[in-house]
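The structure is given below, and queries will be raised subsequently.
Removed: one protein chain of the complex. Kept in place: all other protein chains.
The chains carry the letters A and B, assigned in the order they are written, with residues numbered from 1 in each.
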Amino acid sequence: MLDLDRPKIEIRGVSKSYTSDHGPVVALRGTDLKVKQGEFVSIVGPSGCGKSTLLYIVGGFLAAEGDVLIDGAAISGPGTDRGVVFQEYALFPWLTVYDNIGFGLERQHVPREERAKIVERLVGVIGLSGFENRFPRELSGGMKQRVAIARTLACDPAILLLDEPFGALDAQTREIMQDELLRIWLETRKTVLMVTHDVTEAVYLSDRICVMSARPGQIIEEFTVGLDRALAREELVVSPEFNALRNKVWLSVRRQALAAGRENMRAL
Amino acid sequence: MTAQWAARIPWRSLFSVLLLLLLWELAARARLTPPLFLPAFSVVADQLWRSTVDGTLAADLSLSLARAFGGLLLATVAGVACGLIMSRSRFADWLIDPFVAIGFPAPKIAFLPIFILWFGIESMSKVLLVAFACIFPVIIGTYSAARSVSHLFIWSAMSLGGNRRDLFLRVILPACYPRIFTTFRIAVPVGLITTFTAEMVAGGGGMGATLIYSQRFFESATVFAYIVVMLGVGLVFDTAMRGFQTRFLRWAEE
Partner (left out) sequence: MPRTWMPKLLSRSGPLVLFVVFWQGICSAGIVNVDFLPPPTSVGAALLDLFRGGEIANNLFVTLFRAAVGLVLGSVCGILIGLMMARSEAFRAYVTPIVGGTYSLPKSALIPLFALWFGIGNVTAIAAVFLACLLPVIVNTYHGVVTTPKVLVWSAQALGTVEREMSFRILLRNALPDILTGLRIALGFSFVLAISAEMIASTNGIGKLIFLYGENGTYDYMFAAIGCIVIVAFFVDRLVLAATRRLLRWHQSAVEQEQVQS
């Protein structure tokens, strides 16, 4: 039976602490979050609040207290149902663009011809035809970003986990890549969980924005974005609705950043 | 076209080499030193030619190179295996690391008498001594390379469906190739120097043995000719490895 109300991703009471030279640090405390099928959710918050940690827990890379459920089932380690794009892309430098994109398919023993078809299609989708035999070091930041996304899409994951995916790009490339991500998402309607510190980016891309508190991290405020996706970027970013929402989110994050700053001062 | 071609030639470098050879020749011809100490360049070149023609040079060189590369091969295979195992197993790390810590800085040539005692004065002792001399940098290089593989690569491979074997063969090992090759580049001159020295001390044929016999019988021309050949061998291998690196490990460049 298909349960329409059941969230695609459910995070229940997730806590994570780790030891440092200066004693134990609580990164996350009792975090809850639900993401619906096909929804694009962003997590924003001050730096060091544990938002990337949360993403790595959902990815299955880090163990934590609490539950992470995908389609109602607890996760056990990383899986191809959740594709991850890291901030620094983590492309394998010893593989070409073609082999990077095909890496996951090869691991799943997809036959060579089928693999070639999928990889070639994706190379086309990301607009890098003719660059198949380049190594990552021969690519610009934006191109590497495209390959990282394509590598993740090749396994056709139901969920995309994006960790500051545009953090290492210059401002112009970042906007272009945001538009491409939006286009890919509108086509595939995958469930997306993205971590970012860029409020404008979160408002532009997401259905819903969760603001995380300073450490120990918790989701303390949510904003639903009801913007018209049909509008072009130029129209959207100057619209009063866009700016009103952006300012609200920005103020919320800023309160947390200031709280974190005070906390750090006290710790000193 | 001609100008471009001429500009590519490092005139000054060529000049200093030619000047050195000229000074050498003149000093020897002018009898500034006895010919025993410094045979003229032309005499050395002539000796080099004669050793090449009568086949002694080829025999010595091939014997020495076989010993050096036999030892290097052993050291690379065993050292890479050791380094990888140490990087993945705490127990292996605990067991092997103290020996590496002590063996790495030790002057391995001092062990030569032990190797002669155990394995005789022929090739076996030399091959094993070379392997012993070269294995420590290979272990250390492989170990630290394997330990510093970014966890993002490992996570990426896991989320793309790689199992443990994939992680080892497709991610950790390839990520280590450049460092393994760099340590191999360090190990090659160590292998050559160890071979030549062991041959000089223990005899048993090869470049080093002939070199030391020539010196004992005051055949200075042969001494110089063999040193020139050893210099050439070092240069050829260094250039070859550089070529290999730019050809096959280009992805690792910054």
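Basically, a residue touches a chain if its C-beta (ideal position, glycine included) is under 8 Å from a C-beta of that chain, and two chains touch if they have at least 3 such contacts.
The model shown is predicted, which means the values in this text are computed figures rather than measured ones.
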Displayed chains contacting the withheld chain: B
Of B:W49, B:W118 or B:F248, the one touching the omitted chain in the full complex: B:W118
Residue among B:F41, B:F153 or B:F224 that touches the chain left out of view: B:F224
For chain B, residues in touch with the removed chain: 10, 12-17, 20, 36-37, 94-99, 101-102, 104-114, 116-118, 144, 147, 189, 192-193, 196-197, 200-201, 207-208, 211-212, 214-215, 218, 220, 223-224, 226-227, 230-231, 234-235, 237-238
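The working rule: only the chains that are shown with their structure count from here on.
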Chain centre separation (chain A, chain B; CA means) in Å: 48
Contact set on chain A toward chain B in their complex: 56, 59-61, 77-80, 82-84, 86, 88, 90, 92-95, 103-104, 107-108, 135-137, 151-152, 155
Contacting residues of chain B [partner chain A, same complex]: 150-153, 155-163, 166, 170-171, 174-175, 177, 250-254
